[in-house]
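Missing here: one protein chain of the complex. Every other protein chain is in place.
For clarity, chains are labelled A, B, C, D, E, F and G in written order, and residue numbers in each chain start from 1.
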Amino acid sequence: MKKPIVAIMMGSDSDLKVMGEAGAILKKFDVPYEIKVLSAHRTPEETIKYAKSAGAKGIKVIIAGAGGAAHLAGVVAAHALIPVIGVPLETEHLGGIDSLLSTVQMPSGVPVGCMAIGSSGAKNAALFALGILSLSDKKIYSGLEKYRNKLTNSVLAKNKR
Amino acid sequence: MKKPIVAIMMGSDSDLKVMGEAGAILKKFDVPYEIKVLSAHRTPEETIKYAKSAGAKGIKVIIAGAGGAAHLAGVVAAHALIPVIGVPLETEHLGGIDSLLSTVQMPSGVPVGCMAIGSSGAKNAALFALGILSLSDKKIYSGLEKYRNKLTNSVLAKNKR
Amino acid sequence: MKKPIVAIMMGSDSDLKVMGEAGAILKKFDVPYEIKVLSAHRTPEETIKYAKSAGAKGIKVIIAGAGGAAHLAGVVAAHALIPVIGVPLETEHLGGIDSLLSTVQMPSGVPVGCMAIGSSGAKNAALFALGILSLSDKKIYSGLEKYRNKLTNSVLAKNKR
Amino acid sequence: MKKPIVAIMMGSDSDLKVMGEAGAILKKFDVPYEIKVLSAHRTPEETIKYAKSAGAKGIKVIIAGAGGAAHLAGVVAAHALIPVIGVPLETEHLGGIDSLLSTVQMPSGVPVGCMAIGSSGAKNAALFALGILSLSDKKIYSGLEKYRNKLTNSVLAKNKR
Amino acid sequence: MKKPIVAIMMGSDSDLKVMGEAGAILKKFDVPYEIKVLSAHRTPEETIKYAKSAGAKGIKVIIAGAGGAAHLAGVVAAHALIPVIGVPLETEHLGGIDSLLSTVQMPSGVPVGCMAIGSSGAKNAALFALGILSLSDKKIYSGLEKYRNKLTNSVLAKNKR
Amino acid sequence: MKKPIVAIMMGSDSDLKVMGEAGAILKKFDVPYEIKVLSAHRTPEETIKYAKSAGAKGIKVIIAGAGGAAHLAGVVAAHALIPVIGVPLETEHLGGIDSLLSTVQMPSGVPVGCMAIGSSGAKNAALFALGILSLSDKKIYSGLEKYRNKLTNSVLAKNKR
Amino acid sequence: MKKPIVAIMMGSDSDLKVMGEAGAILKKFDVPYEIKVLSAHRTPEETIKYAKSAGAKGIKVIIAGAGGAAHLAGVVAAHALIPVIGVPLETEHLGGIDSLLSTVQMPSGVPVGCMAIGSSGAKNAALFALGILSLSDKKIYSGLEKYRNKLTNSVLAKNKR
Partner (left out) sequence: MKKPIVAIMMGSDSDLKVMGEAGAILKKFDVPYEIKVLSAHRTPEETIKYAKSAGAKGIKVIIAGAGGAAHLAGVVAAHALIPVIGVPLETEHLGGIDSLLSTVQMPSGVPVGCMAIGSSGAKNAALFALGILSLSDKKIYSGLEKYRNKLTNSVLAKNKR
């Protein structure tokens, strides 16, 4: 079994349904990843310990999904230099605009690459991570080409019908 | 010189102008406080170290002001059990609605008492801290009574004019 | 039976489902509380009478939940010096952003400590009240430590799985 | 000097510049009014006392302007049965959307007739009050007819140019 | 059968469920009213004709409910001098914030008294109309006193339980 | 002098600065237009009369700019069958989001083609009108081609620098 | 079978339910149209190829519906000079305000005529296209007159009931 090179973090296992869509895409590309249920607010020390050590362990990209006052991606980015991708999750009352603003409006110096709210964001987080990895991995790059072509062809097929 | 019992935290010294209004009120009440320029994103370790040790050092209430993806109050609350009051600061592009949602929409388990955006919030953070301290300090309580009466009388005086 | 030291106020008994979550947490901590169904708009005089007398009766913290043009916490805070915690409740049409802004945007001089919208906010209101009470009650403080540890451990257990 | 039949209330004398535009219109119509600087939060008892007694004193319509967590119109409406018109005032950080939602989203049972944010709202509050008074005062009604015609003609004159 | 003195207008009969709540309250107060299904956009001429003639026919207050680009209340107010109360109706996609802004943000010169979004707004529109009518009708005034007392007592009864 | 085929309507001559940008573009294309200062709320009858007669007079497209509860384009569209283009104008307090929602959220049956807020919207309204006219006027079509090429070339020139 | 003169574009066949309402109206008017499932993001080249060639093929108006970061109408407008009508589609988390702003806030130089969010917008897109076509097609113009009269009469019939 290969060592994970992508980490998918989320604050609660109830986020697994959405964030699992990121995992499913990485799996298709045979990219080893690990899932971490760690919360910026409920397990801050373990979150930080993980963020600080992930790079040295071989993780190249971290995907972090959180909702509401969504601090997970920002807290992780504050303790890591490898790219951190944030996925703002839907919230019960405000639809996720709170998660989005808490994830994207980072101060200069500590970047987070923010995706769309919810499952589109989770899937795109995996694809963005693959785009990063593809810079030094031709197999992933040609996998992305095929993925994009398939996407295009599936729309074109619908267009014909 | 007395040991501080309130901490006023902010992520940047440019926030001092607004957050200093909290200090000015505490000073009027002779409540010793300390100001900490520590950022959830730029100095995460020092922020956390401070949050974890503040209670033991004698701090009873922490006031934390931040803007944008305003994680300071939440990160401090994740590492402290004493009351944490959040002040969402104005932002250049969105007026502070981003700061407000990032501060107030905390997940259950880790509370932050959020004030209004900007200087009204900073002043009220001090008054709220004084309200907490007044539960076990009669001098502060009677100070608050006088403050509130003065507020009332100043409006009534304007009403007469 | 012990005298209540926390009050949980709400404008309608339909708010009881959400605000009851605050009571459930206080109960776990053996903190006596009373529930008051009083509205800023429908029973203004009784609301004010209660707000003015609560402190003298032994109430140390007031939690007030309301929705829409959510004036309850603000009106109570205008008549009381003890800490008032506001819980903005969900609304049918705007999700609760109206409740949030009506609760949090208080003018300087009359602070309300605002929580998140809905049931996360109700639970955190109780925890914030406990944080305040813990400043002079070691049993509550160690209760909060245990609560926080349990929260941490429950996330860590999910992380393992 | 005639007894006032309209009251213009505001929480602070800094609101006088905007709310004075309501007074200017009432003056043009020779409708006696009084200005009250009373705040829902800073002078709650005097505000309520005024709201409760205004009708008996001869006031027929109350105009109340406030900003932020704008509770003034709602608090007055809770203590009065005569029509209460709310004017949401501009706020420094959110433009007045907070004032608007706090004024307009009243629960059923206690109505407030809400106007536009800021000075358009203040002027229209006076005109709306005049519309109410005109139901039993033909002079005011024909004054409104003239006002509306003048408005129309001033636009038509600009159209010609 | 008495001549109507209040008109309840709406753009579509699908709005009847919500706007009918205004009628139900007027009925309780024995205030004769008529319902008009007329749209600012789909039947503009009939809408305007009605708005222009309503006052002369004996209508004293017009209640107008509309959703989306909710122009009904504003268009009616442009053609009538009697008080026009606007009820912003819920919309499928934006919850009614579009209806609210289209109804409340009237330019100076043509006032609309705006209520809350949806059924609270519809009920309050009727109560506000009754408040206006009560200025010259003691029976309605004492009816409103009873209504308000009942409201208060119903909350107090729930408080006891 | 040629008969106008486009009308530019606005509620107030203070809108002329922004709406004049539409006129400047039409002038460049030698398309005759007329400017009408007519308000949905202040001169409703003249507005409607104009809207109803414009088509027969030879007007082919109407451009209508308004702010706040921006009903002008909708009211015109309710009385005309020729294409109506709406330009939501900036507002003092809400930036123009109120104008945008009041203009764009039209009910089915009465379409308005809405442009961006402010001067970009005014310019594009003229270009959109030209696009419509170009369907039966080759000179305008080739004018648009040149305009678009110039736009492209001006960006490309900047790119080179 | 007649050559299509209107194109209805959408990014996914899941949008067909809403966008099909535009087609249904065109069909009633016997206006030939074609449906294109082409995405600005997933089939960019085919989208652009279509946009560039549509005019020469005889298409006179393009209707483009998209949701989220809704770039379809804008991308098509960047490659076509014939009128492009945008329909912002509902989104899962933000109701469609994201689609609306992405569609309507076009930079000056490249206009899109934006409709309301969702199915009202889709229907109105067809009616707006018909309004454009009616400028040079009397049959369509008289069809629109009938459609509008039917709309009016259907409301008036409901008003009678």
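By our rule, a residue touches a chain if its C-beta (ideal position, glycine included) is under 8 Å from a C-beta of that chain, and two chains touch if they have at least 3 such contacts.
In this text, all values refer to a predicted model and were calculated from it rather than measured experimentally.
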| item | value |
| --- | --- |
| Contact partner of the left-out chain, one of G:Ile8, G:Ala54, G:Ala77 or G:Ile140 | G:Ala77 |
| Candidate in contact with the missing chain, chosen from F:Gly11, F:Gly96 or F:Gly131 | F:Gly96 |
| Contact footprint on chain B, counting only the chain that is left out | 11-13, 36-39, 42-43, 46, 68-69, 92-95 |
| Hidden partner interface residues of chain F, rising order | 90, 95-97, 116-118, 120, 151-152, 154-156, 158-159, 161 |
| Residues from chain G at the interface with the omitted partner, ascending | 11, 39-42, 44, 48, 67-71, 74-75, 77-79, 91, 94, 97-98, 101-107, 109-110, 112 |
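As a convention for this text, only the chains that are shown with their structure count from here on.
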| item | value |
| --- | --- |
| Chain pair equivalent in interface to B-D, over half of contacts matched, among E-F, D-E or A-G | A-G |
| Distance from the mean Cα position of chain B to that of chain A, given in whole angstrom | 33 |
| Chain B and chain F, separation of their C-alpha mean positions in angstrom | 50 |
| Shared-contact residues (touching 2 or more other chains) in chain A | 11, 39, 42, 68-69, 94-95, 97 |
